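A short write-up of the structure that comes next.
Note that one protein chain is taken out, while the other chains of the complex remain in position.
Note that the chains take the letters A, B, C, D and E in the order they are written out, and that residue 1 is the start of every chain.
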Amino acid sequence: MKKLVLTGAAGRLGSYLREPLSKLTEELVSSDIVEDIGKLYPGERYQRADLAEFAAIEALLEGADMVVHFGAIGDEAPFEQILGPNIVGAYNIWEAAHRHGLRRVVYASSIHAVGMHPKTERIGIDAPHRPDTFYGLAKCFAEDLGRLYWDKRGLESVHLRILSCAQVTSTRALGTWLSYEDLVQLVTRAIEAPVTECSVIYGVSDNDRVPVDNSGAQFLGFRPKDNAEMFATDILAAAEPADPGDLAQTRHGGPFAAIALGNSGLAVMDVIDDTKSVE
Amino acid sequence: MKKLVLTGAAGRLGSYLREPLSKLTEELVSSDIVEDIGKLYPGERYQRADLAEFAAIEALLEGADMVVHFGAIGDEAPFEQILGPNIVGAYNIWEAAHRHGLRRVVYASSIHAVGMHPKTERIGIDAPHRPDTFYGLAKCFAEDLGRLYWDKRGLESVHLRILSCAQVTSTRALGTWLSYEDLVQLVTRAIEAPVTECSVIYGVSDNDRVPVDNSGAQFLGFRPKDNAEMFATDILAAAEPADPGDLAQTRHGGPFAAIALGNSGLAVMDVIDDTKSVE
Amino acid sequence: MKKLVLTGAAGRLGSYLREPLSKLTEELVSSDIVEDIGKLYPGERYQRADLAEFAAIEALLEGADMVVHFGAIGDEAPFEQILGPNIVGAYNIWEAAHRHGLRRVVYASSIHAVGMHPKTERIGIDAPHRPDTFYGLAKCFAEDLGRLYWDKRGLESVHLRILSCAQVTSTRALGTWLSYEDLVQLVTRAIEAPVTECSVIYGVSDNDRVPVDNSGAQFLGFRPKDNAEMFATDILAAAEPADPGDLAQTRHGGPFAAIALGNSGLAVMDVIDDTKSVE
Amino acid sequence: MKKLVLTGAAGRLGSYLREPLSKLTEELVSSDIVEDIGKLYPGERYQRADLAEFAAIEALLEGADMVVHFGAIGDEAPFEQILGPNIVGAYNIWEAAHRHGLRRVVYASSIHAVGMHPKTERIGIDAPHRPDTFYGLAKCFAEDLGRLYWDKRGLESVHLRILSCAQVTSTRALGTWLSYEDLVQLVTRAIEAPVTECSVIYGVSDNDRVPVDNSGAQFLGFRPKDNAEMFATDILAAAEPADPGDLAQTRHGGPFAAIALGNSGLAVMDVIDDTKSVE
Amino acid sequence: MKKLVLTGAAGRLGSYLREPLSKLTEELVSSDIVEDIGKLYPGERYQRADLAEFAAIEALLEGADMVVHFGAIGDEAPFEQILGPNIVGAYNIWEAAHRHGLRRVVYASSIHAVGMHPKTERIGIDAPHRPDTFYGLAKCFAEDLGRLYWDKRGLESVHLRILSCAQVTSTRALGTWLSYEDLVQLVTRAIEAPVTECSVIYGVSDNDRVPVDNSGAQFLGFRPKDNAEMFATDILAAAEPADPGDLAQTRHGGPFAAIALGNSGLAVMDVIDDTKSVE
Partner (left out) sequence: MKKLVLTGAAGRLGSYLREPLSKLTEELVSSDIVEDIGKLYPGERYQRADLAEFAAIEALLEGADMVVHFGAIGDEAPFEQILGPNIVGAYNIWEAAHRHGLRRVVYASSIHAVGMHPKTERIGIDAPHRPDTFYGLAKCFAEDLGRLYWDKRGLESVHLRILSCAQVTSTRALGTWLSYEDLVQLVTRAIEAPVTECSVIYGVSDNDRVPVDNSGAQFLGFRPKDNAEMFATDILAAAEPADPGDLAQTRHGGPFAAIALGNSGLAVMDVIDDTKSVE
């Protein structure tokens, strides 16, 4: 691969992806809303861009083979704040990718696109949208957008519905954890698969308590290695008894399922946390 | 019912709904982007509002019991044009409805939210989103939005995926026709059903060649009376042989499945055609 | 047919079935817990029996071809009261039928065997058990018992999950009504079908607002003729707005879904109301 | 349409189809293995051909728009006899149709392609193959062949799984009857549908006791008008009690499910009975 | 956990569970119908109780957090014997648990609740009830009871459908074996899961030949470690050729599927074998 673009490169997950992605391509162009992301890896270049500005995104993707799109507001927020980077930003990425003839968008979607499904119901990659927040609603929008661009324009995409790529600090995370190593494998497989069409896959490690079903996407070759069960004894010992009536316990979205719409600032961030785009 | 709001009241379908809706409520507030919609029915009042302006929509819905939301750009258009009235407009309707405590949003969704599914596959109300245009993508967004507001805020909605509410002039319409009488029944049942939660239902008459399956929504009581087969002899006699490779023939979305994204101006409009919102 | 037995013959539905059933057989033996059911139809004989007493039931079924089993406590009641006539009584009927070599049990099951399913989800004949009361739990037991006797002993059964065979007095009944004429057709088809194995079918008329799906049992030939929509205008005009959080509105079981377990005495009986068996 | 070919024209169903098909096309070429089929309808021409001879079939289909393929041995027979007209014959039809650029094959498949499914299980158009005879096995072969030619060569086909197109003389036929009028409608709709791709549809009237589900093929527009229930009273009065262990009673294929493989000569023919091809 | 109750503590499986359960709670109250269960583990107390006596069970569960309910007649028996401990006993456990505010019932259900399903059909946790014995019928009853108490009263339950927790002595057991270690893991996970609502899970080890599908219950975290394949060579070498017409070979329930109803005394017990309750 000649040129690969990574958005949200200053975010938590984006920062972790920069090094491994730099090894898959001749040139990695990392991008975010911040002025600077510090020391660069060999083959890496930084290009600031606001997701909500089409011209900036169009310039960013010129000549690229693929884009790994992790940039977005990474927390629940009022709809007016989500609209620019997360909704219009997704459109800008796909439209620019189409205009420049990119092969594929690898997109950081989220469990929060389907977060209101009951946790006692195992959900597969074909689970209908049931967002738990405006944040999740924007993920639904981007997934449908990706489907549209595949069906009408032949632009491929892989939608990674990431569960919890963060330190394991709750009983919920015993099932939802995605380790950094497994994240890297997931993104790598999404890039290297010969053909993906428009695919959905959950981003979650090989946890004993995994609540979702990735079997429908097995052709992509993602086989996670880590298992949050190693944290189970400590986590369970410290846990309070759960309330079966608490949506944070009973829905796939966890805390996001319980918070009020538009309320940012969850104490424990369990989703991607990267670009802080300014409108 | 004390107050019912109708958006898109100057459009083709909205115009037809004004009289029957005026009989279901003490006060019907019809709204659109135009200055004037002419003579009013008893109990009807006109209030101009731009869907893309939250303040206008909030004022419009004050004190209402329900809103019948048919306002939108009713044709494919560039994303930048769809964004305001169809996407932000949908948000404005649901958010205002929530703030004023409305019971339900009855929404004119469209077959174009699922228009890329092959026509040889009968689709039910649980068919996953597969939009055929930016127009359809905005319908997907509003359906997901409606689900979010039901799950998180208890605001009900009924999403009417209308097929072709227009004169029958093609072989496709022999299956997709929704007569005006059946449209009125559909909207009426969506309003009067005691509880709907967040429901989807196709808007189509009792045609012999109907390509979709409404059985999952039968509790709403919609039982159409008309059948486009009465037009079949003439339509079939005049039809050219179809090309099995033509997406307009083989996908549920018909002509919308075949056009380029963002290209407005289909010669034969087969969807709702109402509010011409200006951004 | 030479001999047909009807239990619950003194109940509301049983009383209505006596005359039509008497015409399908040389001898109709009607039975209930009461001393006397008054004037008999030609070919009818009354034989008192307590469902909870095996000897009485065994005597009742001797020489019969089939039994139409409508006898039971027809309302929610404490488990201790349900146990005898509804649970042990069902066992007694099937076991006696087996010992005497009857061909088939036609059983009055109920929507309350699956009453906790959400009403927005259309349920078919394969809906898993989800009872709403002890009354419904006993129906689940009898359905499983019937399956066991078919699988192990070749005794056929048809389980009629009756919705609301009573006057239409609520918005719910617009969907759940089973007219007396349609009840008679339903029981007749269940008797005359050449082979039924162990089948389930909903007992409901051809209502516009029907919330269940009988298509899986169409081979039995039940095609109801009545439609509760004729009562809709009056019922809807008089109805209070429904509360979307009220289980009586949102579950298939209606009021039974909302009452406390074991609490008998619903003001509006919407299920069978027949045998008052004494233990 | 300029030229339409009908095979099996001397058979029972073929004979009935000749007149209505002659009105749908400028030229109808009727064909069978016999020397002569008697008086011809206006626009009809007879051309003898053995299905098992490719050259004869290739000549037959030259210049045609579509072929209605009803020719075959219409009864169970030893595999060696089925092989020529029913298996090789099907290949000859599809291959010749492809070479001459026909648009579509309308094929008389049969319930016997799926005849071993239990009758208590309603089967849809996607029921997996489960043939009950060599006769049914050949139907399975032709259906798979039709799928292959659509997927690889774009030749459309409609596979009519006919149930019982014959006089109603058994309780089974109360569910499986296809009237001649409905047969004509079925074939007509299969011809006139603009696009069919490779479709399957059951050939059965609107019987109360219909055991199969055509909803998946509704886009073809087949809406039968007749109902075998008009024969029910007489048929049921004369019927012997059925044996629940008799495959002829409990499987969709009826008598074919019970006979020994390769045994021709069923007293009651319930399938097509047309070409008697000689190898 | 402060207090945990184990019923059937004198049975084979119950005996094995006593020690590991005693480590999960401050106080383990073991119970059975026998006078004495011998030496107790630290923190364990024995309290005799007859499952069929409500007062005894109510006393047993007072102050408990959860109950692990393994007590029952552990073999097929006449219905009259099953009724007390297995049916009324289940009611007594759930009702007492509700009255004392327990959080959860962990219940030893069985494959015999679904034992008549063909073994060539892999069954998931949503397989409909299809009991093979009165023993299995009582398991169906308890599962439905558990669902009712969750839906109406918020009392959680986990239904462990145990396959064969016994020495591997047959080819069937190569697929159905549940090792003691895996049994302990299964019960432990059912207890420690934060929220279970009303769940079903199969109790079976990680056998190569496992015939059931637990994927729908993966959120509970059960990941068995043992595999009966280690016994395969010896078992297969000694096995007689199987008869494809033998229900003991072709149904999930194995020998129970083949025995006569009510006949106890299977030579090889492959289900739980614990409390011998006296009525």
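Note that a residue touches a chain if its C-beta (ideal position, glycine included) is under 8 Å from a C-beta of that chain, and two chains touch if they have at least 3 such contacts.
As the structure is a prediction and not an experimental result, all values here were calculated from the model.
Shown chains touched by the hidden chain across the complete assembly: A, D, E. The residue touching the chain not shown here, chosen from D:40, D:55, D:238 or D:261, is D:261. Only one residue from E:27, E:53, E:192 or E:213 touches the chain missing from this view: E:213.
One of D:3, D:104 or D:130 touches the chain omitted from the figure, and that residue is D:130. Touch with the hidden chain on the side of chain A covers residues 103, 154, 156, 192-199, 215-223.
Contacts to the hidden chain, counted on chain E, fall at residues 118-122, 171-172, 174-175, 207-211, 213, 215, 229, 232, 236, 239, 241-242, 244-245, 249-250.
Those residues of chain D that touch the chain absent from the view are 79, 83, 87-88, 91, 95, 116, 126, 128-134, 136-137, 140-141, 144-145, 147-148, 151-153, 260-261.
Criterion: only the chains that are shown with their structure count from here on.
With contact taken as defined at the outset, there is no chain that touches chain A as well as chain E. Of the two chain pairs examined here, C-E and B-D, the one linked by more C-beta pairs in contact is C-E.
As for how the two copies chain B and chain C face one another, under half of their interface residue numbers coincide. One simple way to say how far apart two chains are is to compare their mean CA positions; for chain D and chain E this gives 52 Å. Judged by the touch criterion defined above, the protein chains form a pattern that is neither an open path, a ring nor a star, and not fully connected either.
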